[in-house]
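A single protein chain has been removed from this complex, and every other one stays in its place.
Chain IDs A and B follow the sequence of writing; residue 1 opens each chain.
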Amino acid sequence: MREVPDERRGPTVSDCLELREVTVRYGARPALDSVSLAVPQGAQIAIVGPNGAGKSTLFKALVGLLPIASGEMLLHGQPRGQYKQPIAYVPQREEVDWRFPVTVFDVVAMGRYGQGRWLKRLTAADRASIQQGLEQLDIADLAHRPIGELSGGQQQRVFLARALAQEPHLLLLDEPFTGVDVSTREATLDLLDGLRSRLVTVLVSTHDLDLAARRFDQVVLLNHRLICAGTPQEVFTEENLQQAFSGQMVVVDGRIIVVDQCCCGGEKEDRR
Amino acid sequence: MNRPWMIVVLVVAVAALAVATGFVAAGCGSAGDTGSGPQGALSAGAPSVIAETSFLADIAQNVAGDRLQVSSIAPIGSDPHSFEPTPQDAAKVAKADAVVMNSPGFEPPIDKLISGAGSKDLLVIDASAGLPGAQTDPHFWLDPTKVITYVDNIRAGFTKLDPDGADTYATNAAAYQQRLKELDGWIADRVATIPVSRRLLVTNHESFGRFAARYGFTVVGTILPSAETEAAPSAEGLVNLVKAIKASGAPAIFLETGNSPDLAEQLAREAGIKVITDLYTHSLGPGAMTYIDMMRWNVNHIVEALT
Partner (left out) sequence: MISWLTEPFSFAFMQRALVASVIVGVVCAIIGCYIVLRSMAFLGDALAHSILPGVAVAYLVGVNLLAGALVAGLLVAIGISFVSRAGTIKEDTAIGIFFAAALALGVVLISTMRTYAVDLTHVLFGNVLGVTNADLWFSGGLAIVVLALVLFLYKKLLVVSFDAILGRTLGLNIHGLRTGLFLMLAATIVVALRTVGVALVAAMLVTPPAAAYLLTRRLPVMMLVSAAIGVISSVAGLYASYYLNVSSGGAIVLVATLIFVVAFLFAPRDGIVWRLRRRTASVRG
């Protein structure tokens, strides 16, 4: 994966996703500022950066929830608006009514709805896919429970299972490791491992720089602008981190400590 | 997971049972569209006749004499505009052979009841048939000379319903019309005792138009701008009314039983006049249990207030 230089490159089949000078605005401020990026099919990328860096914005723009002010977003060479293959998106916090009368199975089954399938009953293939998703996330025994009865971590897994059931080409996970219990974290990581062989492109945003460095081959560092993209070694330099995290970073005894004001205000260390 | 299904099965079973019973019952009862009770021509007992309002019932009963029993749909004292029927009321309509209406289309709640519950053979007697201007103001009955026409229409209707009684109805009708003429004369005499300059009416809504025209009153204004009960008076309208009252020297505002007095009292205070609250215009009432008594009651109150 590389940054795209200014001269235009033709799209290649191996690129699942390509961003060209993409800018997304909230009102007048740019949340994403001229970001250019190319992601090959099957890659698993960690998107990192401070709070408000535009990580969620990137995902929302990818699924069409936010309009692109300028630039181009291409999925398999096609402009975003025309791309018809399933993109699975699991937002950071699901804005759903937890008291809605649906069971775990019902929610995961929604992943099987889509183009041309709105009127048909669930097929055997659908059910198999749903069952597989449930088992993979270790929630098969909860299949018939109303979604409101689950713990936070279990709920997260339901939405992951739903994303899987979509059999997506592109999977976007927004902060899946934040605020969840250990078993859910592990289940998610196992899931990601399992997806490598299936050539599903995965973008995961996270605050955990450590985790990003350890478990991901490719990392994108964002702070409205693209700061660096590449392997963790390439990206996690003091200079890059300084540029991204500015006031939130401190160097102690040759160790870089990034204190992030997200969520629980935890400390993340980046060992060098 | 069994639970919800059990509830569903239980509920649906009960529902199905109830509905089935209802329909079986309907099937076992008299079939078709006609409900139970004697239909059309006289069979067991006299035809049953209903009237929209209590005063109409009284007028019709006078024509019917002993041959028919006329009852009112809207009970005495109720306002037909806001009538809320019960199944027994509907049953009365369903069993009726004829209905006397002031002006079909005038009272939607009762019209609906009649079109819905009334049988196919229900004879509708339009009391105000032939009287011009029903669309603008159907309050004909406050002018006894118009009620003379009502009596003719009712007599014709009863004759159609029960041809054997034609002579009886004619006799009764004539006798009642004579009484109406006497009432008319009596009212004129009473009104004559009011100084001409004070023959001024301010009422709740436009129900006294016919009465005023007949007996030489001027309707200075009404609180509600039309006979539409949803109409709310505009501020400008009320101000104009107060001005008109003061300019004309109208001595009183007349409300019918059931009207809310608040607005009227405000206006009366503003204009320095009194409010009379118990006229019976849409229904009979205590102390006025026949149409003629009702008119006497109203006229007495009006005369008393204006002299």
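Rule of thumb we're sticking to: a residue touches a chain if its C-beta (ideal position, glycine included) is under 8 Å from a C-beta of that chain, and two chains touch if they have at least 3 such contacts.
On a predicted model such as this, the values are computed, not experimentally measured, just so you know.
S.K.: Counting the whole assembly, list the visible chains that the omitted chain makes contact with.
M.R.: Listed by label, the shown chains it touches are A, B.
S.K.: Would you mind spotting which of B:Ala74, B:Ala117 or B:Ala268 touches the chain that isn't drawn?
M.R.: From the options B:Ala74, B:Ala117 or B:Ala268, the contact with the absent chain belongs to B:Ala117.
S.K.: I'm checking contacts with the chain that's been left out. Which of A:Glu94, A:Asp138 or A:Asp210 qualifies?
M.R.: Per the contact definition at the top, the residue touching the missing chain is A:Glu94.
S.K.: Of A:Ala69, A:Met110 or A:Ala140, which residue touches the hidden chain?
M.R.: Reading the full complex, the residue touching the unseen chain is A:Met110.
S.K.: Looking at the full complex, which residue from B:Ala51, B:Ala64, B:Ala94 or B:Leu284 touches the chain that isn't shown here?
M.R.: Residue touching the absent chain, from the options given: B:Ala94.
S.K.: What is the set of subunit B residues that contact the non-displayed chain in the whole complex?
M.R.: Residues in contact with the chain left out: 3-5, 7-8, 11-12, 14-15, 18-19, 21-26, 28-30, 32-36, 81, 84-91, 93-94, 105-106, 108-109, 112-117, 119, 135-138, 206, 225-234, 237.
S.K.: Can you name the residues of subunit A that touch the chain not displayed here?
M.R.: Interface with the chain not displayed, on the subunit A side: 63-65, 84, 86-89, 91, 94-97, 100-103, 106-107, 110, 113-115, 118-119, 146, 162.
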